[in-house]
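Let me give you the structure first, and then I'll get to my questions.
As you look at this complex, bear in mind that one protein chain is not there, while each of the others sits in place.
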Amino acid sequence: MTIYSFWMFDRHCNCIYTREWTRSSPLVPSHSSHSSVSSTSSATTLPAGAIGTVNASNQNDSAKLLFGALFSLRNIANKLGTLPFNEDTSVTDPLAIHRKNSLKSFATGKYRAHFMETALGLYFCILSDPNVADLQIVLKDLYADVYVNHVVKNSASDVDFPAEEVIGNESFVRGVDQLITALPAFA
Amino acid sequence: MNTVESQQQPAQVNSACLDFLLMEIVPLSIRVSQTIERENKDKLRLKLEDLSLEPGTTHTNDPSVNELLFQNKDDLPGTVKILEDELIRSEDVHFRIESYGFSLGLRISELLLSQEQQTAHKLVELLDVMKFVCRDVWKNLYGKQMDNLRTNHRGTFVLVDNSLKLISRMSSSKGMTDTIGKAQPYLWFPCGIIKGILASLGIPASVTAEITQFPSVSFSIQTSIES
Partner (left out) sequence: MTIYSLYILNKAGGLIYQTDPCPGLNKLSANEYLVLAGTLHGVHAIASRISPTAPTPNTGFFGTGKAVAGNCNTSGLKSLETDAFAMYVFQTVTGLKFVLVTAPGTRAQADAAELVLCRIYECYADYVMKNPYYSLDMPIRCDMFDEKVVEVTQVVV
């Protein structure tokens, strides 16, 4: 059981955060025409003792492919699925009738991608081993605890990222690591 | 913070909303300074045009169309580029932020002392006033009391807050020195509050703050009163 990586995309379809815990990097490398452009989006430095990379693959093809796959599958889920309208829940949850069917995860033989979309269009995605069951609660904690506390409430951090800007502040990186490395699923 | 009407239940506001509002203090004063500077430059340019020392260029005043709320082209909503501006260290911005705190401080002392008549009677010595600031004022503003109070009994006090709420969540992607640099202007606001409270009680003082160990802040208060 392993967790390979964590990705965040914003509503402008840009990859704003990447954290990879794999030791080798077999991901698709970026085209040479793009890699020379940005000096601002170089990999963020990690606290000592941590493995893997932070923000090293944000402009890669693999980031774009992952976003495309998530976006398409999310649209399929919205279009095809209906949530049954339950009389009981509509009392406690008046917005129930507007809730759309949302994608939770997809899997291949080699990995499973867990997905969560926030109300403002932020995508949270964790790639793990196919055996890892359900990380929806983890994704929600990453959003409500780590992202809100270290990005939204942080007066020194952007919340609306211009092209190729990423989340680089130390407390956010630390918060993500603390949450994920504490999981039983993390090898 | 609660607003108190004497007969009704106190109305409550989500403290996160107030935190976000307070986060805007520094960017706001920088933008005000930028606008004043720009207006001064324009006035100067118009004056020079009158004296026909410069070729006349029409002064366009259209606001930017797409998303810019301000005329600085780096300053997009949702980003914090405004904190990179050099005006952040100017006297102007410093004074403006401190005066926001000062006017707040003047009123807060009225509000808190009117609520509890006993406290007002107990404020005999300067030390009691300081204790009032540490306990009641800080409790109301930041939900916790000051962590430490030291004095030299000659009118100088040092108040320490181990985790000042205004800056505790700050973290810059450029590292700790940058974070501390950006947190400094935010400290002028509580300095102004303390100054305002002391002024409303008739105690002239000067207040400065420094970050000893992020996020712990120490406020130094110099009054001219010997106690």
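Which chain is which? They are A and B, in the order written, and residues in each are numbered from 1.
By our rule, contacts are C-beta pairs under 8 Å (C-beta built on N, C-alpha and C of every residue); 3 or more make two chains touch, one makes a residue touch a chain.
The structure presented is a predicted model; accordingly, all values stated were derived computationally and were not measured.
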item	value
Chains shown that the absent chain touches, full complex	A
Hidden partner chain, touching residue among A:S5, A:T44, A:N154 or A:N169	A:S5
Absent-chain contact - pick from A:L127, A:V151 or A:I167	A:L127
Option touching the unshown chain, where A:A50, A:L73 or A:L179 are the choices	A:L73
Footprint left on subunit A by the chain that the document does not show	4-5, 20, 22, 24, 26-28, 62, 65-66, 68-69, 72-73, 75-77, 79-84, 101-111, 127, 133
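Please note the rule applied: only the chains that are shown with their structure count from here on.
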item	value
For subunit A paired with subunit B, centre-to-centre distance based on mean C-alpha positions, whole Å	36
Sites on subunit B touched by subunit A in the complex	16, 19-20, 23, 26, 76-80, 83, 167, 169-176, 178-179, 182-183, 186
Footprint of subunit B on subunit A - complex, ascending	44, 149-150, 153-162, 165, 167-172
